[in-house]
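Notes follow the structure.
The other protein chains are all here in position, but one chain of the complex has been omitted.
Labels run A and B following the written order; every chain starts at residue 1.
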Amino acid sequence: MTALLEVEDLHVWFDLQDGGELHAVQGVSVGVEPGERLGLVGESGCGKTTTVLALMGLLPPSASASGRVLLEGKDVLAGGEASMRPHRWTDVAIIFQGAMNALNPVQTIGSQIVEAIELHGRARRTAARVQTGELLESVGIPAARADRFPHELSGGMRQRAAIAMALSCHPKVLIADEPTTALDVMVQAQILELLDSLCRDFGLALILVTHDLPVVAQLCDHGAVMYAGEIVERGLVDTLYHAPRHPYTRLLFAATPDLGQEAEEIVSIPGAPPRLDRPLVGCPFRPRCDSAFGPCATARPLLRSVSDVQSAACHLNDLHSGAPG
Amino acid sequence: MSVVLRDPDAAADLTAPAPSRGGLLWQTIRRRPSAAIGTTVLLLVTGAAVLAPWIAPYGLHDQVGPPFGPPSAQHPLGLDDGGIDMVTLLMWGARISLVVGFAATLVSIAIGGTIGMLAGYFGGKADVILMRITDYFLVIPDVPLMIVVAAIWGPSLFHIVIVIGILLWTSTARVIRAQVKSVRERVYVKRARSLGAGHARIVFRHVLPQVAPLLIANTVLTIAVAIFDETALSFLGLGDPSRISLGKVIENAFQRAAISSGAWWAIVPPGVIVALVILSCSLIGGALEDALNPRLRVAHVSARTFRLRPLVGRSEASL
Partner (left out) sequence: MRGADYVIKRTLFALVTVFAAITMNFALFRLAPGDAVSNLSRVPHATPETRLAIKKQFGLDKSKGEQYALYLRQLVHGNLGVSFANSQPVSSNLRTAIVNSIPMVLLGTVFAIIVGTLTGVMAAWRRGTPLETVSVTTALGFYSMPTHWLGLMLVILFAGILPTGGMTNEFLIDPSWWTHFKDVVTHMALPSLTLGLVLYGEYTLIVRSAMLETLGEDYILTARAKGLRPWTIVRRHALRNALLPIATLVALSLGYIVAGAILIETVFSWPGIGRAVYDAVLARDYPMLQGAFLILTVSVVFFNLVADLVYFKLDPRITQ
């Protein structure tokens, strides 16, 4: 089965001011099928945003990358920026965090959507404006608001506008990077609702980046947990919750007494993620792990399948008999 | 509410921040070539100026040749309109220029720093009033006012220093005020307050160290402007007639028709030295400012793009 969008062994490095390098993404391989919903979770700084930016080639000049990004089987990373640009918005689109200044403050939201439509040759002028109006209506914004500036809209409305803009060229994959993090709880629910229905109606694949686990449970079928620049566990969301095979996943999900209900208190895992500007020895999670043992200090665990719907990178899985190697 | 993964940055606020001032200055010089070059040049010029009485090749008032004598082996930069060796003149001139520059900056920093500190720390009405005053001063064109005051008061080194200092404090005030405001919000200052520490103690113990690095950067940049202003005033005939500054050297050459005599050596070198000093101060001050307020965001777009590397490949089990 050809995945719609697939990443193979992605590495991203950032040049540091002092001359060193930050190895932000360390060999990530992940993919989505058409219509599939993938939740990418992890702490801030774990590399999940960098990974999805790399999917669209949106890395800064201080970055270097290696690996393959396969869009319908074709490697689009190989030609760098030039080979990635043609696929932006028409194949893969992205929306960012709600608090971000993601819309140009001195242009009306309508004109920004029209710009996307006209850029990719979908329509021109009046036709583009009509399409913009329809798009806005479909996300719950009255078409007349197209002439408003971003600061005249509430956070939730701005996010809806961003979604409308993202869908304007009928992409196959929608990436949502922390779309509801900065929004009120009520508005969060609405936006998630919207994403859910839009993805369903248009058959979009969704890659949802977040640190908010109930959101993943609500919206996604598959999940991938990232830590220190790599994926430490991957599988169906249900499986990750009920039968995690990596201590980090277990600690994450165990903190929530019941998915869908509010947690009574904020639980956190003590310690901090490792620095990524130096080579890592052994398992990156070992300092914070409650089940570390022998091999963890010296050998870095590889991501291995533990069932046909789950993979994890943990030495513990090698101890359990019956786990497919 | 949801499970919040611990943000490792959250711990930072509770520790006493700020690297040591001296450390930051030294670090910046070491790391940034612009600051290193600037510091070197500045030290060279200052050194030559300070040591002038001992290392100047000739006497400041000794006529050693004809007016506007051309450069030669004994006089690499020629002679001025009075037959005095240019190199000697430049060294002594640099002394006065630097003294005026530093002194005027001192005045300006004292005024601006105090006003900025008061406005930022106390906020409220004091802040509003002080900032209004600052805004008014900002709008007044510097050089014309200096000219007017110098013309009325009469030229003397002291007057010049005061006049320059009185006009340059505005930028310092603004910068310090902004910094003090942001420092005030820090957790530990509030804590010190609740423990009953007096204002003076808080200001000197907690606020000042945080503000000092930025103050230094601003000071260096102010020196550059002060030296420029002194040059301008001297050129317009308002400098102290009894002292030779670099600005005066240029003015003398201009007045005595150095150009039509073809004596470029009387005009070019003093300006070069002034320009170098100003440039050095700008480089150092700019580098410090950059180091203190690093641009956290990276430009998303530029002529260069991200680079590709060959595949890394790690032995991976079946997926």
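Assume a residue touches a chain if its C-beta (ideal position, glycine included) is under 8 Å from a C-beta of that chain, and two chains touch if they have at least 3 such contacts.
Please read all numbers here as calculations on a predicted model, not as lab measurements.
Between the chain not shown and the residues B:44, B:110, B:128 or B:148, the one that touches is B:148. Among B:83, B:123, B:209 or B:237, only B:237 touches the chain that is left out of the view.
Summarising the interface, chain A meets the missing chain with residues 56, 58, 61, 85-86, 88-90, 93-94, 96, 100-107, 115-116, 119-120, 149, 151, 162, 165. By the touch rule set out above, chain B reaches the unshown chain at residues 135-136, 138-145, 147-149, 151-152, 224, 228, 231-232, 235-238, 247, 250, 254, 259, 264, 267-268, 270-271, 274-276, 278-279, 282-283, 295, 297-305.
Definition applied: only the chains that are shown with their structure count from here on.
Separation between the centroids of chain A and chain B, computed from CA atoms only, is 47 Å. Partner chain B is touched in their complex by these residues of chain A: 9, 11, 13, 18, 27, 29, 42-45, 57-68, 77-78, 80-81, 211-215, 252, 255-256, 262-273, 302-305, 311, 325.
On the chain B side of its complex with chain A, the touching residues are 1-9, 31, 298-300, 302, 304-319.
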